[in-house]
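What you see is the complex with one protein chain gone and the rest in place.
Naming follows writing order (A and B), and every chain is counted from residue 1.
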Amino acid sequence: MPISILPPRRAHTSKVAEFSRSSYDDDRSAAEEGEADVDMEGDIPMSGALQRNKRGGRTSIVTPGEVVTDDPQWMRGHGTYLAVAEEGEEVGTRIVATVAGTVTKVNKLLSVKPLRARYTPDIGDLVVGRIMEVQSKRWKVDINSTQTAHLLLSSINLPGGILRKRTSTDELQIRTFFSEGDLLVAEVQSLFQDGAASLHTRSLKYGKLRNGYFVKVDAKGIQRSKSHVLTLATANGGGEVDVILGVNGYVWIAKKTSLSDGKKDGKEVSITRLEEEASEAIYSSVNEFIAPATRREIARVGNCVRALVRHDVRVDEEMLNAVYEAAVEESMEERGDADESLDGDGGRRCVEKALGLDLFSGEFKDK
Amino acid sequence: MAPSTLTTLISPAELSYLRSSLALVPPIRPDARTPTQFRPLVAEIDILPSTNGSARMVWGDGGECVVGIKAEVEPTEPTSYGKRRNWVEVGVEVQGQRDDDPLGVFLGMTVGESLLTPTSTLTERLVITPKFHWKLYIDILLITPPLSHPATLLSLSTNLALRSTRIPRLISESDEDPIFDDDWDASIPLYSITSQLPPITLLVVSVEERNIFFDPTREELSVGDCVLAISLASSPAHDAPKVIGVRTLESGTGGIAADAKDGVVAASIGGVKRRVIKRIIKESLSVGKEVFESLQGVVDAN
């Protein structure tokens, strides 16, 4: 049946949020493995085995206006403010939350991380962005954040390494690099005063994106981690597929090419030779030939990423590989109602298989 | 969430990849659906107690649409200027857009047009007495417009809402002013089992000669050669639905140069051969039949 109309899912009755639940671990802390914390939209309490909280103790959920602590030893971080001093106090020590989220404590820093929020750029983040506007010496890039980021002409690799007078570029020439609508992968170099990010692509592994497919997911599904450029070895003769997970929720899935490695002849390119090694090809919009088998696998990987985020599982290399394998197995089984798009039940099954547990009840399944 | 202009930007490399994927035989859609597969939908009817009929539908990409139908008694104008066409008024509101936005206008007209074809008996059922008739107000609210074109979502929601519409039962004589039964349980459904069902509109995209896709995403719409909105009506007596209207929609405005430069795929220029259109319409008949069956399932379940 090509069309399936389902009745709406019952809204879960929410139990009072005193249940502690594991938060998304902040990857800035050391020795972090990609553990999936499953958080359903309902408030179903999870079995104790899932509550892996390394730092011990319970983390709680706070709402705006709630006092988190009044212990003076804590420094306040994002998502909080210092309450005004009351009578009898010299200086206010009460830390009050400004967003609804989980309390995270890193050393002496106390911050409240909202459950869902727009991506806020941080220096060093790898992001995928789309050019929105072309101005005389820079581009404005959409990175799914509160503000558009800027990409200065001086922050990109100019092909051929010719020393150019950057002051006298006219509109047409600047569009030969990036034009409106182009997708690129870049790193956040710095932040402006108002919080807008400034990007740079000064490495061969950054730059214009081609040979693939763009997926947009919720930014909370992609956490900062060591590596954001994954390579999957795909089944069914698809070859190798690169997955670029932008921290801002933009994901690029493409066929692996020699250029995307950032290496030339298998060796890293040193920064002094960057301008000479970068050629015209890095700004070309022409795709290579991509075999149908690879396209199919690219579509499958895209569906896996979407399915993971839909079921509130963080996307990282281990999980993605596991869900992908589950998806390949599902399609091999040749069920009558094969749903390759993983939108409905099919996606849930794959995610469950990968996690090894039942998403609704939170119990482990026998593998 | 108003549709933002950001969603209309797409890079030449992406378009080229999409187009070449969709032009393959067999085609590969970016989300691996089959060409006739729809994204999962959620639907419910009879949700607004103050209306004569209502429905709500949530589309695969999050678009949500609520339709409410109210009926009011109106005196029938004796002259020929009182066209029966005016007995049904369709209003479409897309949150975040102006009232006279072309999209809203187009959608309203498509829905209105398809309801008032010569063969639909709807206006006859709206007659109360020779002097009075029901005026049907169909108000469509697109709460979150879907990222793709909302025509199908609207028409399916309207179809469900119409099928859940009930009209109060008349208890007065035909030459008096109309008086109705207060008991809502005695009300008559507007669409009975034997009457022709309200129509639906399907969006179809074609790429190259042979590939035809249903429920297209926004990107698929922008690389297609031809985008048609096909309105279908079905009646329980017939097997296959009938085509009651075809409209051409904008396509291929992906923002890339019309000339092929450096291998970047050219924007579609030129039209489509007539045999492609004929093939599209034939395919939509069979898909339309399944859609009607599926909708029937929703109505039966309630």
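The rule is simple: a residue touches a chain if its C-beta (ideal position, glycine included) is under 8 Å from a C-beta of that chain, and two chains touch if they have at least 3 such contacts.
Here is the rule we use: contacts and distances are computed from a predicted model.
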Protein that the absent chain corresponds to, by UniProt name, given "Mob1/phocein family protein", "Checkpoint protein", "3'-5'-exoribonuclease" or "V-type proton ATPase subunit a"
"3'-5'-exoribonuclease"
Looking at B:Gly96, B:Pro178, B:Gly245 or B:Gly297, which makes contact with the chain not pictured?
B:Gly245
Touching the absent chain in the whole complex: find that residue among A:Val134, A:Leu152, A:Ala196 or A:Val286.
A:Val134
What is the set of chain B residues that contact the non-displayed chain in the whole complex?
80, 83-85, 100, 102, 105-106, 108-109, 113, 117-119, 123, 228, 233, 242-250, 252, 255-259, 266-274, 277-278, 281
Spell out, residue by residue, where the missing chain touches chain A.
133-134, 171, 175, 179-180
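We adopt the following convention: only the chains that are shown with their structure count from here on.
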Just how far, in Å, is the C-alpha centre of chain B from the one of chain A?
36
Note which residues of chain A are touching chain B in the complex, please.
1-9, 130-132, 142, 180-183, 208-214, 284-287, 290, 292, 295-296, 299-300, 302-303, 306, 339-344
Which chain B residues qualify as touching chain A in the complex?
6, 9-14, 16-18, 20-21, 24, 28-34, 36-44, 56, 58, 60, 214, 255, 262-264, 287, 290-291, 294-295, 297-298, 301
